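To start, I am sharing the structure in question, which I have written as structure tokens.
Just one protein chain is left out here, and the rest sit where they should.
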Amino acid sequence: MINVTIFNEFVHEKTDENVRKIYPEGIHMALKNYLQDEKIKISTFTLDNITDLTKEVLDKTDVIIWWGHLKHHEVPNEIAKNVCESVHKGMGAIFLHSAHFSKPFMSLMGTPCNLTWREDGDYELIWNINPAHPISQGIDRFIKLDCEETYGEPFGIPEPDQLVFIGNFEGGEVFRSGCCYQRGNGRVFYFQPGHETCPTYHNEQILRVIKNAIHWAKPVYRIKEIICPEVKKPMEE
Amino acid sequence: MINVTIFNEFVHEKTDENVRKIYPEGIHMALKNYLQDEKIKISTFTLDNITDLTKEVLDKTDVIIWWGHLKHHEVPNEIAKNVCESVHKGMGAIFLHSAHFSKPFMSLMGTPCNLTWREDGDYELIWNINPAHPISQGIDRFIKLDCEETYGEPFGIPEPDQLVFIGNFEGGEVFRSGCCYQRGNGRVFYFQPGHETCPTYHNEQILRVIKNAIHWAKPVYRIKEIICPEVKKPMEE
Amino acid sequence: MINVTIFNEFVHEKTDENVRKIYPEGIHMALKNYLQDEKIKISTFTLDNITDLTKEVLDKTDVIIWWGHLKHHEVPNEIAKNVCESVHKGMGAIFLHSAHFSKPFMSLMGTPCNLTWREDGDYELIWNINPAHPISQGIDRFIKLDCEETYGEPFGIPEPDQLVFIGNFEGGEVFRSGCCYQRGNGRVFYFQPGHETCPTYHNEQILRVIKNAIHWAKPVYRIKEIICPEVKKPMEE
Partner (left out) sequence: MINVTIFNEFVHEKTDENVRKIYPEGIHMALKNYLQDEKIKISTFTLDNITDLTKEVLDKTDVIIWWGHLKHHEVPNEIAKNVCESVHKGMGAIFLHSAHFSKPFMSLMGTPCNLTWREDGDYELIWNINPAHPISQGIDRFIKLDCEETYGEPFGIPEPDQLVFIGNFEGGEVFRSGCCYQRGNGRVFYFQPGHETCPTYHNEQILRVIKNAIHWAKPVYRIKEIICPEVKKPMEE
């Protein structure tokens, strides 16, 4: 069983009628309802109960999924730091869409994570550039989204360990839409689609990518504590 | 002075009236006329005199530029092998457009270098995704080409050491258009634009990229012979 | 069931009494006896029957393991090419020790794969530098080998996608001993230990690494043919 924790700030869905129509229970519940199955067990947290996202919860989380946009600054530094440390110890992390500016993603990247953007109803084609990657299994040449916020390069991230998807927007932009990293013992996947005013997380192929990413990001090796020990000579150990 | 050798198969320009109009002296001469300056000295070779592209020439070449399309198979294996060995010893190499299927590029990559393609007059926007790379200096957010052959992903190359450009085609494709590699002691740059029926190599920004790539790819360190020597213990040397 | 094919040139074991004592049935049979289990089914080939290593065999092979040293040149070019194409289509490949100079490994790397070496009975410590990689699971901080041929840097390979092990030799050398690559759809692992005059492939931890590598390298996605198709505009497909 893979224990997945979803954090969604859950603000747009309560303040914007258009968003509520798409995600009446919130993005986190939409994701949970689609992704939970016999191998994946999901807990959800929002800004309203983020203080419940304790170290104990993170210690039992195999993969965290993060969606945030308006209220990144309201996520307590301590919690963002705990998320990063859990990744370092082996937990997987999937950052969706505007979570490029979330505290834990920015800390894990070490870069500004800036980009250009435009919100005018363009369609997006998300191209599968590495059909042999575990995260792109079951995905054809591209995923078509009739509506998505446009994100454009340059995207201020480190060169990805593996680049799996590149987005093409109707207006002419491109974007590194699916990026894999290892940070400490943990695996990190950034996935660009998911603007709150578009029904992206009702798209089966998008959900398939996220489910694949859960399986890819689950811990291979997990440690209890990060140490920096004084050691003896190896031949004398 | 950087000694640059351009190889162009020089077939389309002699057999297709439309191409001849764009490059009356051949792509190699167009490139030579634009790129040669007080720091760059250029020699050219075509399929007609490819046997003159000897080891001695390669030994004196700092950077080779390669354009080919119809007649990759007519490049002698021995010459392709010598080009690769010169790269291994430190020579830089720039492969343009359809040279993705040239013998030396495929050998240096170790992969199929396959792609999808379409030729129907689409425009292309080539996005600068790494504005701090030496090859993208002087290039704005993107280069616009009114006409270019469409190349699409997946592109069968190894994950680039640095990805500098991504192309966006009118029809919706994306392509890793500017890819950097180190192979042995030499640097390799693949640059996608340059279809023979489009005036791509008359575009100042495209030429700027190629000139930047010459400066980036020139040898940092060059050896005369690749060896695999038996050695003494380092502390006894 | 993972179908593994082992190729061992099987020359030293027949011509050198010391090697025969260590591997009386050949390195391939030692590996087969240790690695075969309820999930891994192994076939073996040697130089004597290498022409039986047909495309049909490769098509059914999930992971190939390659050991060669004296007779790399006797491996037919056609078979080396078929191995590379199978990797491109999705097959995994594990190259052991002196297979750094084998035809398929060199072709897949696109580099000289040269190194320095010394054979004087040094011990080696193989350090696990990425404890979260699937290939290093079950391996402690390092593997100690009382006897191994010394391989030294610079090792003429492309920057690995992931570097998992670094070897330290008694005399003072270091070596990138465990290197991961993707080539086309297939995964490639190079693993340095395994000199024929040392009982390396009787070491449980070395075998554990190779078994891990089999599981890591098995195909994620496999295609029947490598194509370069002309396509329609994505929105018109």
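Annotations for the structure displayed:
Each chain carries a letter (A, B and C) given by its place in the written order, and its residues are counted from 1.
The rule we apply is simple: a contact is a pair of C-beta atoms (placed from the backbone, for glycine too) under 8 Å apart; a residue touches a chain by one contact, two chains touch by 3 or more.
Everything numeric here is computed off the predicted structure, so don't read it as measured data.
From the options A:109, A:179, A:198 or A:220, the residue with contact to the chain not on display is A:109. In the complete complex, the residue from A:41, A:71 or A:88 that touches the missing chain is A:88.
Not every partner is drawn; the one left out touches chain C at residues 116, 125, 127-131, 141-142, 152-155, 159, 162-163, 166-169, 172-174, 176.
In the full complex, chain B contacts the hidden chain through residues 90, 125, 130-134, 136-137, 141-142, 144, 161-162, 182, 184-186, 219-221, 223, 234-235. Residue-level contact of chain A with the missing chain is found at 84-85, 88, 101, 107-112, 114-120, 152, 156, 158-159, 161, 171-173, 181-184, 226-236.
Basically, only the chains that are shown with their structure count from here on.
A separation of 36 Å divides the Cα centre of chain A from that of chain B. Of all residues in chain A, those that touch two or more other chains are 125, 130-131, 141-142, 162.
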